[in-house]
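I have placed the structure first, in the form of structure tokens, so that the comments after it can refer back to it.
Just one protein chain is left out here, and the rest sit where they should.
Our next item is chain A:
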Amino acid sequence: MTDTTRKSARPVPPAAPAGPERAAAAPRRTRLTRGLTPWLFLIAPLALLLTFTYAPIANMIAYSFTDWDGVSPELNWTGTGNYTELLTRSELFEVFFVSGYYLAASVVQIVAALYFATILSFDVRFRNFFKGVLFFPYLINGVAIGFVFLYFFQDGGTLDSVLSLLGVGTDHAWLGTPFSANTSLAGVSVWRYTGLNFVLFLGAIQSIPGELYEAAEIDGASRWHQFRYIIAPGIRPVLSLSVILSVSGSLSVFEIPYIMTGGATGTETFVIQTVKLAFQFNKTGLASAAAVVLLLIVLAVTWVQRRVVPDEKVDLV
């Protein structure tokens, strides 16, 4: 059983059969210790995994059916009350619309990343400089980014100054209305995360053998055809990974809006709301229900993606 998974996982299993046969051939005493040894290595990792990943999930599901406030010893079973509240109190569910801005932003982000990865995979002057510039924002501390862009969008800040330099005088309060604020914040998210997508795409494009381009060039293929028929198929796995990362990322946005606006003027996201419910209003039960809903949505999205784009390289160990 184990052997089949191993073979499908590894295209070249030169040493694969070592495990079982070796164990079977060994004398009885060694076989016993063999059986225990892996567990000695796994005790600590498994303990941490169960304590900090699985126990919280189990507890969270349990809390979501209670009215617990997170501190007091007593708690009451409320059945599906929290879920009904979540689905019927519209203001609790409206935060999901904010995710729409970030979802739209991630489309921009992926397209921009794809564009720059494509042009920088060809021969361009100062290639490494441009690559570094595009990637660097991804490495910057989120709080620093928040402050940089608070100043950027401030009244008389960077953006206003640039606009007036271009002759477009404006006193628009960029973070003043829900639409403008969410668009601005989503823009910051594009600024921050495009670099990661870009580097992933660039890596995938560069792993395409160069002869393919040469052959295409000889056959008279244009740059667009090279992109369409060589690059696009080559980066499909990375592209689908980026899409899933963006969707689950858009649903669980926290840092940028929390740091920049604290969730004011309609920029509250689902995670900000959950954190506030749990740690400011002590509604652990309701917050847990919200977190369970988010978890289910993210898992569903992942599942759909796995069905729609079956992973070419199923390398699950």
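As a working rule, a contact is a pair of C-beta atoms (placed from the backbone, for glycine too) under 8 Å apart; a residue touches a chain by one contact, two chains touch by 3 or more; residues count from 1.
Heads up, the rule we're going with is that contacts and distances are computed from a predicted model.
This complex has a chain not shown, and the name its UniProt record holds, of "Ferredoxin", "Molybdopterin oxidoreductase", "UspA domain-containing protein" or "Carbohydrate ABC transporter permease", is "Carbohydrate ABC transporter permease".
The residue from A:87, A:107 or A:140 that touches the chain not shown here is A:140.
Residue positions on chain A in contact with the hidden chain: 1-2, 5, 10, 14-15, 18-20, 23, 34-35, 37-42, 44-46, 48-49, 51-57, 59-60, 63, 70, 112, 115-116, 119-120, 124-125, 128, 130-144, 147-149, 151-152, 154, 156-158, 160-162, 165, 191, 196, 199-200, 203, 223, 237-238, 241, 245, 248, 252, 254-255, 259, 271, 274-275, 278-279, 284, 287-288, 291, 294-295, 298-299, 302, 315-317, in rising order.
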